[in-house]
Structure formats: C-alpha cells, structure tokens
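A single protein chain has been removed from this complex, and every other one stays in its place.
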Amino acid sequence: MCRYAAYLGPELLLSELVYNPTNSLVHQATEAMQSLTRINADGFGVGWYAPEISPEPAVFKDTSPVWNNYNLGSIASKIHSPCIFGHIRKANSYDPVTRENCHPFHRGRLLWMHNGDIPGRARLTRKVAEMADDVLLAKIRGNTDSELAFTLFLTHLPNPLERDPATDEMAAAMQHTVELLSTWHRESDGESPLETNFCVTDGESLVAVRYAESDQPKPSLYWYEGSDEHGRRRALIASEPLTLGKEWHEVPESSLVVVDTDLSVEIRPLRS
Amino acid sequence: MCRYAAYLGPELLLSELVYNPTNSLVHQATEAMQSLTRINADGFGVGWYAPEISPEPAVFKDTSPVWNNYNLGSIASKIHSPCIFGHIRKANSYDPVTRENCHPFHRGRLLWMHNGDIPGRARLTRKVAEMADDVLLAKIRGNTDSELAFTLFLTHLPNPLERDPATDEMAAAMQHTVELLSTWHRESDGESPLETNFCVTDGESLVAVRYAESDQPKPSLYWYEGSDEHGRRRALIASEPLTLGKEWHEVPESSLVVVDTDLSVEIRPLRS
Amino acid sequence: MCRYAAYLGPELLLSELVYNPTNSLVHQATEAMQSLTRINADGFGVGWYAPEISPEPAVFKDTSPVWNNYNLGSIASKIHSPCIFGHIRKANSYDPVTRENCHPFHRGRLLWMHNGDIPGRARLTRKVAEMADDVLLAKIRGNTDSELAFTLFLTHLPNPLERDPATDEMAAAMQHTVELLSTWHRESDGESPLETNFCVTDGESLVAVRYAESDQPKPSLYWYEGSDEHGRRRALIASEPLTLGKEWHEVPESSLVVVDTDLSVEIRPLRS
Partner (left out) sequence: MCRYAAYLGPELLLSELVYNPTNSLVHQATEAMQSLTRINADGFGVGWYAPEISPEPAVFKDTSPVWNNYNLGSIASKIHSPCIFGHIRKANSYDPVTRENCHPFHRGRLLWMHNGDIPGRARLTRKVAEMADDVLLAKIRGNTDSELAFTLFLTHLPNPLERDPATDEMAAAMQHTVELLSTWHRESDGESPLETNFCVTDGESLVAVRYAESDQPKPSLYWYEGSDEHGRRRALIASEPLTLGKEWHEVPESSLVVVDTDLSVEIRPLRS
C-alpha cells in the first residue's frame, strides 16, 4: 500500500510536499495514518514541471527510504514548481524494489502514480501486450501493475506521446481504464481485491480516481481546497491529508477528481 | 554487448573467475578485447551453487561497475563453488540499469545469461505473453530481451520450476528457443542483427549457444578444455578467453556447447 | 540506536540470524522491541568467516533496509559459517547512510560492531588521530563514532593487523577502550549520554561489552546459552533475544561478555 501527494498551483518548493507538512510524505514513510502498511520505505519518487524550460517533467526516483536520501534533501529546498507529484512506495512481495518500479511513471508530458493493487498480473500483462502499440509497449521499463495500467490508460488517449491531452480526454481515458480493470477482475473468481487509486497530470491539469472492489476499507484519498498565503488558489490530492486543516475533504468512493487548468476541482462519480 | 563466463568443475573461488585471470571479468569491464563495446560497466552479476546446502543457486547482482563493488570484492575470495556464472553488462539505450536487468537470471534451479541483442522487443513481449503460462509470466522481474528469452526457453522444458531438467532437455529447449527467435526475426525486414549467445545451467551441466544473423562480426564465444592443478577436469565457457593458454577454443558459429555432468564437452551444430 | 546479533558455534546459515527467528534482524528492522527506535532501516551488514578458505571474514553491507535487499535474500540461505555478525543501522542525523558507515567494520581478521552513541565527535576524532599509527588511521573509511572506537580498540592490541589476538588480549583492549571513552566523556559537561555496546570477534572467540553513562534506559544486550539440535554448544550475543526461549539472559550493565574458543561464556564486570 503506497502513499502519494499531488500539487497544482502557484510555484511551490518540493520540500513543501515531501518534508515540511505535519503529515508529509517523509512522515508517512514511517507513520502512515490511514494505510494498512504503516511503513512505506521501499523507494520514493518526485516528479515536477519547469514550464519555462520544458513541457516534459523532471523525475527523481530512488530505491532508498525517502527519509535518508541526501540528494532529495538537498535539491527539494532549491526547486519550486507549479505541478509536483510525490510518491512513497510499499513494495509487494513480487515486484522488485528498483528505481524503474518507483512512481511517478513518465511518458511524454504525462506523469502517473498509483496507490493500490491490481490482481491477475499475468492477465494484465497479456491484455496490455494485446492492446498497446509497439511504441508504448517497448517503453515499459519496470514490471509493476501500476506501469501496465498507465500503458493501458495511454492507449485510450489520442496520440498520447505527441500532443498534450485535454483534461476531459484524460478523464475519459481514466474512466475507460478503470472500467476495463473492473471488468477483467469481475470475470475471475477468488482474486484479491482490486484497488486503483490512480493520479495523472500533464503539468497543467490533473485527474485522479478512487476506486476499489473490496470489502476491506478502501485505500484512502483526499482533496484539498484552499489558497496560499497570497490568496492564490491551489489544488492538492493526497492519500492522506498532509496538514490538519479543514481544507481537506475525503474523495467519495468510485469517483473521479478532475482539477482543470483554472484549478477548479470537480468530483465526478464513475460510470458503472 | 555484454561479456560472460561460466565454470563447471571442482570447487573454485568466485574470485578466480571475476578478478584473478589475466583477462578476468573485471579486466573485460574496461578493456574487453573481442567486444564491440570495450567498456561493460552497467552492472554485473555472479551466480553460484552450494550443492551441500541447496539445489538452488545464490545470485549476487548489482548496478555498479564490477570493479568498484566492495561487497563482491570481499565475498568473492571467501566463497567457492563447483558451478559459477559471471556476467558484466553493457546496457543498451532502452533497458534500464537495475539489479533485475542484470544477469544471470534465476528460476528454480536454473541460471541463465545472455550476450547479444534480440530486435523486435514489442513482438517478443507479445509472443512470450502468449506462450508462457501465468506462473512463468508473473515471474518476469525486469524488462530485457534476455529475461524474455529465458522465459521462452523455460516454456520448452517439462515442469521447468519443479524438477531438474536432463542435459538433453536443456539442449533441446535451447535449440527450440533459437529457432523461434530466428523465425520471428526472418519474418521482419530491416531489423538490427539478431545476436543470441545464451548460457544456461542447473548447477551440474551446462548448455550454451552461439548464434547470430548478422553480416557484422558475430559476438565471440569460447570454450575451455583443461584440468586444475590436481589433474581434475574442468569446463569453462566465456565470451573471451580468460587466460592466454592454448586450452581455449572458439565456439563455431551456429553451435550448441553441451557440458554434461561428467564435464565432457560436446559441440553440436544447430539444426537450421 | 542500532541492533545487532553475533553467533559462534557449529556452522549456521546466515538466514538463521537474519530472517528466520521470531525476532530476527529483519523483524527488528521495523519492530524492534527494546530499542528507542522501533525502525532500524538505514542500512545493514553481515560478516562471516569461512575458516577452510581464509582467516579473514567476508563482509556484505548495503545502505538499503535489510528487508528489501534481494542479494542478501538470495545468498543468506546458501552460506553457512561458524561465526556470523549481523547488524541493522539507525543512522543519527549527522553520519551519512553509506556502505562504509554500516557495521560490521573489518580490519585484518577482526570484525567490530556497535550499538549506541559516543558524544564529542570532534574530540574523539582528535584523540584517535593522536593515538593511532599511520596505517590504522589511513584505514578509516567512514566517519562514524563506531569506526573511530574500533580504531581506538585496535591501538590497544599488539600488532593488530598482523596476528590473531588472544581472547584475553581482546578483552583487555575492550576494557581499555571503554575506560578511555568514559574518562573523556566525564571530563566534559552537558554532553548526551555515552552508550557503548561493542562486539568484536576474530572468528573463533568473541568479546562484547554493555556500558552506558546515562539516566535513560541503557541500550539492551543479551547472551544466549544453549545448544543446536545435535546438542552442540553454541553462543549468541544480541541486542534483543532472537527467540522466545529461556536460553536468553540479560547482560548486566557495565559488563564484558567473553566467549572463548571452547564457546564457554563468561560475564566479567568492567573495572571502574
């Protein structure tokens, strides 16, 4: 069970997501409060955009626990960005702890991260091998369900590696991805629960989903509605509230969270 | 273009393969003599068997250059084994440098390593997804052509993860694997050359192949016929002779090298 | 606050210290029961002896949490030894997480590990620089108080790098080392507590110490008196009992534990 946090708004230091909040990602690495796994220390990743330099994001991922990575400690307080993805990983027993299996995953202008578990690995591998074109298939660098699901998502975008998708195109592809995973999961008996809290961005808008087929407590997801000290709106989505304030709202189960380029936040129920 | 060396015989220190010979793997990491890439420093791996303890091999792989890995430096002179695989990697531009992409690869009692390149990654991924059963497919931990080819090889063994294959079963599966790769490669035009110097062992016998469809010089492979200081026969197969002696013979192109449990070495032409 | 375990006796698999016991080092990495820090995941190390091959130990250390190191997972069940040191590290805020700062430390035939904290780093550095000869001083590879204390210990052994010390020579040097650290600590006011649970071995005998100047609970240390399934005596010293049995005894504060080559265990009060 991993934890993640996503930010969209005025330029923010990476350290404001990773280190500084009361319940920062570093805190959640050893003391996650709403996770089945209190410790999430099998690697981490941070992705961010520098729009004045490139439409593609920078990604820094490593297999160390986030709390003792000196490189992150040094650069996180020297880099600010209008769009930041942060993730800490709890590896399952079969997906190795490698940089390439850490989140976020990167293709073209997009970043993707996941909290959850998609049962039926062999089936998912075959489905993606059938549906993805050669380019997308050859770009898979790790072996996680998360990266396979990202590839599945990309196959539902027009020219995924060539042009920036519209926010609604990302929302539609996310809806399709969850529908497919849900259908395949329902067709098979006795599998472990499907848990798919995905989050994707192009650096200007953001789409997340909270969906699980499980009797257990569903993986948690929250969204933040508030402003910075200058009154400028900002949007966050996180597995757990990073701070204590009232600005954090639980994302209803089976919902999409769509943050548009104007930073408006919309909660849409998933079609089922 | 990677380099590898395999040993079968009386117990030998790992350091006798990795560090001590004139043209050891450490030497080949910066000064490979018969490789298109003089430098092979994108990770390394050593696998060995301790038959008195377990039929499964131990595997130590890391992404560092082999020459500056202190753990290997410390343990290689304290561990001896009757069967050792050593590999140094030169990564291509698309397969990441992770431990899981280093050789040798391990399944059950078997170790596998590869020197070469198999074009058509997306096709290979799809073919393996079709042919491999759920268990073998879900065991893939990296994203290299080498590990996909190993999985293909395993699908041609009876109960690959349950029982120790006979030497001839390994030879037959190797023949089938090369035939399939060759067929798929011939069906497509304009691909880069197919280069498949594989090597597999169960700890007691060993099968290697030298095969390439290329007008360029084929990846080199040698076998060693000789004895230790006590006159006990030993067998080696290596991308390059590790020493200067006359005991090293070039493996003819399109040939299998079969080292049986009695350490007899047989060169068999590949059926075409 | 780190945790460690040391074994002396009939050949034992590394995995019997690291993975298999109820309260193994892997368990203590996330659930230490008698440590101020429940999580000890800033690197690990295992050292062992293969007396039939070399009088010097093999050392495998890495900065990853012990629970997700695949190399250790693979080799620990394929290597057995009559003398094993295992350590999991909790780094303080100023000593970096590097392989060279992981325990055990190695010089010649000796292994050393430490659980605790020695205040007054600059003073310790200067004292060691004054007292150690050029060879010992130049061998320091990290920057921890633990390695400096090891160097201090070595300066109290005759020809530390040339000959195997007698058990009593190790015990005397340990006594001297603690006396010096205690004296220096007493001379300065307002320092944090001195905590020095050291453990040293030459592969055949073993000396440990439990000593702290603190009002807080002292770092825990236990010794084990028992036999294997064949009735052969074996000795263990560990920060916490690895198993639930009655064979574990708390080491009294301010005591030396001396395990001689015949595996007899003697508890000696420290001279003060």
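We call the chains A, B and C, going by the order they appear; numbering starts again at 1 in every chain.
One rule holds for everything that comes next: a residue touches a chain if its C-beta (ideal position, glycine included) is under 8 Å from a C-beta of that chain, and two chains touch if they have at least 3 such contacts.
Bear in mind the structure is a predicted one, so any value in this text is a computation, not a measurement.
Trainee: Taking the complete complex into account, tell me which visible chains touch the one left out.
Mentor: A, B, C
Trainee: Of the residues C:Arg3, C:His80 or C:Arg99, I need the one that contacts the missing chain.
Mentor: Looking across C:Arg3, C:His80 or C:Arg99, the contact with the absent chain belongs to C:Arg99.
Trainee: Which residue, B:Gly45, B:Pro96, B:Pro165 or B:Pro241, contacts the hidden chain when the whole complex is considered?
Mentor: Missing-chain contact among the listed residues: B:Pro96.
Trainee: Quick one: say which of C:Pro10, C:Gly142, C:Pro193 or C:Gly226 touches the chain that got left out.
Mentor: Only one listed residue reaches the unshown chain, and that is C:Gly142.
Trainee: Residues on chain A that touch the omitted chain in the whole complex?
Mentor: 13, 48, 50, 53-54, 56-62, 70-71, 74-75, 77-80, 99, 106
Trainee: Could you list which residues of chain C touch the chain missing from the display?
Mentor: 94-96, 98-100, 121-123, 125-126, 129-130, 133-135, 137-138, 140-143
Trainee: If you put the missing chain back, which residues of chain B would it touch?
Mentor: 30, 39, 41-42, 63-65, 68, 70, 91, 96-97
Heads up, the rule we're going with is that only the chains that are shown with their structure count from here on.
Trainee: So chain A and chain C: same face meeting same face, with over half the numbers shared, or different?
Mentor: Same: when the shared numbers are divided by all numbers used, the fraction is over half.
Trainee: In degrees and to the nearest 5, what turn takes the CA positions of chain A onto those of chain B?
Mentor: That rotation is 180 degrees, given to the nearest 5.
Trainee: Let me have the rounded angstrom distance from the C-alpha centre of chain A over to the C-alpha centre of chain C, please.
Mentor: Comparing mean C-alpha positions, chain C is 42 Å from chain A.
Trainee: So, what's the distance in Å between the C-alpha centres of chain B and chain A?
Mentor: Chain A and chain B have C-alpha centres separated by 38 Å.
Trainee: Chain C: which residues touch two or more other chains?
Mentor: Those would be 70.
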